[in-house]
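Every protein chain but one is kept in place in this view of the complex.
Each chain gets a letter, A and B, in the order it is written, and its residues are counted from 1.
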Amino acid sequence: MQRKFSFEALFVKYCGVAAVVFSLGCLIVLLTVIFINGIPGLRLDFLTHFPSRFPAQAGIFSALIGTFWILVMTALFSIPLGVMTGIYLEELAKDNWVKRLIQVNIANLSGVPSVVYGILGLAVFVRFLGFDRSILSGALTMSLLILPIIIIATTEAIRAVPLSIRLAAFGVGASPRQVIWYHVLPEAMPGILTGVVLALSRAIGESAPLIMIGALSFVAFVPHHPLDSFTVLSIQIFNWVSRPQEAFHALASSAIVVLLGITLSMNVLAIYLRTRFVQRRGGD
Amino acid sequence: MLPVTNVFPKLLTDKLTVKYGEKVGVENISIKFFDSKVTALIGPSGCGKSTYLRSLNRMNDFIPNVKITGKVLFSGQDIYDSSIDPALLRRHIGMVFQKPNPFPKTIFENIAWGPKRAKFAKTEIPQLIEDSLRQAALWDEVKDRLHTSALGLSGGQQQRLCIARAIAMRPSVLLMDEPCSALDPIATSRIEDLIQTLKEKYTIVIVTHNMQQAARVSDITAFFLNGKLVESGETKQIFTLPKEIETENYLTGKFG
Partner (left out) sequence: MKGLENTQSFALKRSLSSPSNSLSENIFKGLLYVATSVSVVTTIGIVVVLLSEAIQFFKEISFVEFFTGTQWTPLIEPKHFGILPLVCGTLLVGVGASLIAVPVGVASALFLSEYVRGSLRTILKSTLEVLAGIPTVVYGYLAITFVTPQLQQFIPNLEVFNALSAAIVVGIMIIPTISSVSQDAFEAVPRELRDAAYGLGGRKHQVAMTVVFPAALSGFVASVILGFSRAIGETMAVTLAAGSTPKLSFNPLQSIQTMTSYIVQVSLGDTPAGTIEYRSIFVVGLTLFSMTLISNLIAQWFSRRFQERYL
């Protein structure tokens, strides 16, 4: 039986094709523009120099080190907190209104604009606790920002661990902690890691909260201590983009190439972890 | 009247009722389980026999809103008393589940994990693993690949591994929840043989939906219907001279 030609069928299908092509096109244009403008300025000096008023001498050394500090310290705070909260919600919390309230709360926290976390960090870490405009304040603010992402990823990964494994472990007389530690966590680890990597790549790209807590944009020294002031790549980029001179825009595009190199490779790593995880689940 | 003997039940339930919220799982069940005997719990699906079995070592604790009234006494101790640690209890009352559920680890680790947590002596563990696998009639098939993944075993082998894992804890009661329902006939008959040898050392309670299996392996049979215990007694008597009409109807295939 031959199918009748249908304009409507083609229309629906090609709207979909067009939408996907448009999105992919945006991605390609975006990357092309950045690489064309950014690659020429990407010399070794650029990575090892401090920022400068003279575009020819300016570099991102202090921003790179600052980004690394923020990344490590944010990971240090947010991973244990996020994973532990996820474990509590999935494994220990009784199914009652308290648990539901906490879940709704976390879903809402994940939708709070980053600049609001910045206001919180400014009021609590910088002023109230007196950590000043330091790496510590920045990392704590960033940790609160990405905490919901890690919690949600953890609960999803834990939910995917089959109940039968838990029952088997309880059946030989294990305690809840032993079941979680030896069976649930190892099985959920790839999923948790995917979420953690995505969350940290978000932390690297975010700048609004750090601007709020007053991360300096002109830092001509390397921070040595969590209480030192700092700048990060994304703030350095913001600073250069907001200047009118073309030369600084060129610097910004080179810095963006570096920033994208870091965040996109983290995204790829996360996608790789996730597909491996899905395959393993499917293969059981 | 049975003559009064010196045999005490290892495990018994006294007017046990299990509810999920408002829904009744089983109601008012009193059964005694004795050493060296296999007790089969039979009945149509949904009759509450698995619910009842899981309440014997508190595996029902993981189901939300579960409510238990009545008593379960294990060697005289009320296992639902707040002073009882359910993890310790489960070391003495082991369980084999409906579907084989080995840990996604090596065969060795599957058996060693429980004893390690229970602080069995390290030096004792290799011997314990060999003994358990021998008792579960699996040793000859896996002795050369103890350190490969348990997920590489066949379904029947996995289920025997789960039995080995349970008996490595040296429990005194072994609960089996339809252990053969996911297996082929050959694997099933191996496990039935195994139950016959295991009963020398353990009090065994087995849930089965297969009447022939109950007749083959058990000494005592309890028939459940709609959450109630219809009757229990010597397997031979239940299968030849049931007292209740429901039992007879079930056994002759009128429903179920």
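The criterion applied here is as follows: a contact is a pair of C-beta atoms (placed from the backbone, for glycine too) under 8 Å apart; a residue touches a chain by one contact, two chains touch by 3 or more.
Note that the structure is predicted; figures quoted are calculated from it, not measured.
Asks: Out of A:L64, A:L144 or A:V219, which touches the unshown chain?
Replies: From the options A:L64, A:L144 or A:V219, the contact with the absent chain belongs to A:L144.
Asks: Check each of A:I39, A:L76, A:V112 or A:L227 against the chain that is not shown and name the one that touches it.
Replies: Here the residue in touch with the unshown chain is A:V112.
Asks: With the missing chain put back, one of A:V124, A:M189 or A:A247 would touch it. Which one?
Replies: A:V124
Asks: For chain A, which residues lie in contact with the unshown chain of the complex?
Replies: The list for chain A reads 3, 6, 8-9, 11-13, 15-20, 22-24, 26-27, 29-30, 33-34, 37, 80-82, 84-85, 87-89, 92-93, 102, 104-109, 111-120, 122-124, 127, 144, 147-148, 151, 173-178, 198, 201-202, 204-208, 211-212, 214, 234, 237-238, 241-242, 249, 252-253, 256, 259-260, 263-264, 267, 271, 275.
Asks: To test your reading of the contact rule: which positions on chain B touch the chain that is missing from view?
Replies: 8-10, 12, 14, 73-77, 79, 83-89, 92, 117, 172
Basically, only the chains that are shown with their structure count from here on.
Asks: Suppose each chain is reduced to the average of its Cα coordinates; what separation in Å results between chain A and chain B?
Replies: 48
Asks: Show which residues of chain A lie in contact with chain B when the two form their complex.
Replies: Against chain B, the touching part of chain A is residues 94-95, 162, 164-175, 178, 182-183, 187, 284.
Asks: Report the residues of chain B in contact with chain A in the complex, numbered from low to high.
Replies: Residues in contact with chain A: 57, 59, 62, 64, 87-91, 94-95, 97, 99, 101-104, 113-114, 117-118, 151, 162, 165-166, 168-169.
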